[in-house]
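One chain of protein is taken out of this complex; the other chains stay put.
Naming follows writing order (A and B), and every chain is counted from residue 1.
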Amino acid sequence: MPLDNVVFWVFAPIAVAAAVAMLLTRHVIYAALFLVANFACIAVMYLLLDAAFLFAVQIIVYAGAIMVLFLFVIMLLGVDRIDVRSERLFLQRPLAIVLGIGFVVEVTAAIRAGVGLSTHAPEGFDQLQQAGNTQAVAAVLFRDYFFPFEATSILLIVAAIAAMVLAQRKVRAVTQAEIDAEVAAGQPSDVRTAS
Amino acid sequence: MRTPIAYFLLLAGVLFALGIVGVLVNRNALRIFMSVELQLNAVNLTLVAFARLRNDLGGQVLAFFSMVVAAAEVVVGLAIIVSIYRRRRSVDVDEVRELRW
Partner (left out) sequence: MVGHTAGALWVIPALPLAVSVVNLFVGKRLGRWSGIIATVAVAASFAVAVAVVLDLVSAPAEQRLEVQHLFDWIVSGGFAVGADLQLDALSATMILVITGVGSLIHLYAIGYMAQDPRRGRFFAYLNLFVFFMLMLVLAGNYLLLYLGWEGVGLCSYLLIGFWFDRVENAEAAKKAFITTRIGDTLMLVGLAVLVFRFGTLNFETIFGSAGSVLTRDAATVISLLLLAGAIGKSAQIPLHVWLPDAMAGPTPVSALIHAATMVTAGVYLVIRSHVLFELSGTALTVVLVIGVMTTLFAATCALAQYDIKRVLAYSTVSQLGYMFMAVGMRAYGVAMFFLVAHACYKALLFLGAGSVIHGMHDDQDLRRMGGLRRAMPITFVTMTIAALSQAGIPVLAGFYAKDALLEVAQRTDRTAVYVLGTVAAFLTALYLGRMLFLTFFGAARSDAAEHAHESPAIMWIPLAVLAVGAVGAGLAIQTSPEGTLSAFLEPVVGAVPLGEGMALAALITIAVIVAVAALALAWLVYGSGRVDPFALRERLEPMATAAERGWYVDRAYDVAIVQPLKAFARLTGDVVDTRIIDGAVNGVGGIVKRVAAGGRLVQTGAVRTYALVLFAGVVVVLGFIGVRA
């Protein structure tokens, strides 16, 4: 059996299982970790699709940066508590599941109609990547998509500034008595005296 | 024989559906956000699969951009969640219902 098939049929179920586990677990930290596992499997999928560059980027950016950020925030907000299981909204869960299944059915039909369930990838891809996938991607990125590239860099700067502004703590002068009162009440004090 | 491309697309579809269900079912804002990330990944997978099918690296480049933007979005989104938490001491989205009848 071809290696591709084996790899696919090993990692695809793992990816799905990780996603399902992410939904079902009651601890947020576990959910984040399951998501990391899912991302890793996706990265392998990229590899199978001759996208070596993206494989690396996926691991570095998604698993390595984004999820770490998530974990920071989870632990910052102290939300490592266990989530409540009851659902207050009427029919939310059953409908969500039904609609999800319906969605999958529709997508399957669309794929069958559009692509065909047994279409294989054409052979020509290797030619494009004579020098390697990264070089090929670079060639396309810095030539045809140069402008979006620059725009994206601006976007990143804006996002960083926005995050700093949004997460800023407000500073005001408080008396020691207020601080003592808050501490006594058990609330974490998020103010500090002005110096 | 390599795997048919359709299977990748199907995998992406299933992951996308799971992402949506996660958005709808969870009450914790962070878990909802993580489900959204799952959806984004499914879309990226679709893009790369089509790039392979159509012999066009543009799909991979678009997936790359998608990842970058997703990163920026996660940064801002988490900052928002943090500031909401500071006001309300909770990240339960069901509690945010001022626009109720």
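Before moving on, here are some points about what is shown:
We adopt the following convention: contacts are C-beta pairs under 8 Å (C-beta built on N, C-alpha and C of every residue); 3 or more make two chains touch, one makes a residue touch a chain.
Note that the structure is a prediction, hence the values are computed from the model and not measured.
For the chain left out of this panel, the touching residue among A:24, A:60, A:75 or A:109 is A:109.
Summary of contacts with the chain left out: across A:24, A:95, A:161 or A:181, the touching residue is A:95.
On the side of chain A, touch with the chain left out of the figure occurs at residues 89, 92, 95-96, 99, 102-103, 106, 109-110, 113. Touching residues on chain B toward the chain that is not drawn are 20, 23-24, 27, 93-94, 96-101.
FYI, only the chains that are shown with their structure count from here on.
Between chain A and chain B the centroid-to-centroid distance comes to 6 Å (mean Cα coordinates, whole Å).
Listing the residues of chain B that touch chain A in their complex gives 1-11, 13-22, 24-28, 30-31, 33-35, 37-38, 41, 44-45, 48-49, 51-53, 55, 57-58, 60-61, 63-65, 67-76, 78-83, 85-86, 91, 94. For chain A in complex with chain B, the touching residues are 2, 4-5, 8, 12, 15-16, 19-20, 22-23, 28, 31-32, 35, 38-39, 42, 45-46, 48-51, 53-54, 57-58, 61-62, 65-66, 69-70, 73-74, 76-77, 79, 83-84, 87-89, 92-93, 96-97, 99-101, 103-104, 107-108, 111-112, 115-122, 124-125, 128, 136-137, 140-141, 144-145, 148, 152, 155-156, 158-160, 162-164, 166-167, 169, 190.
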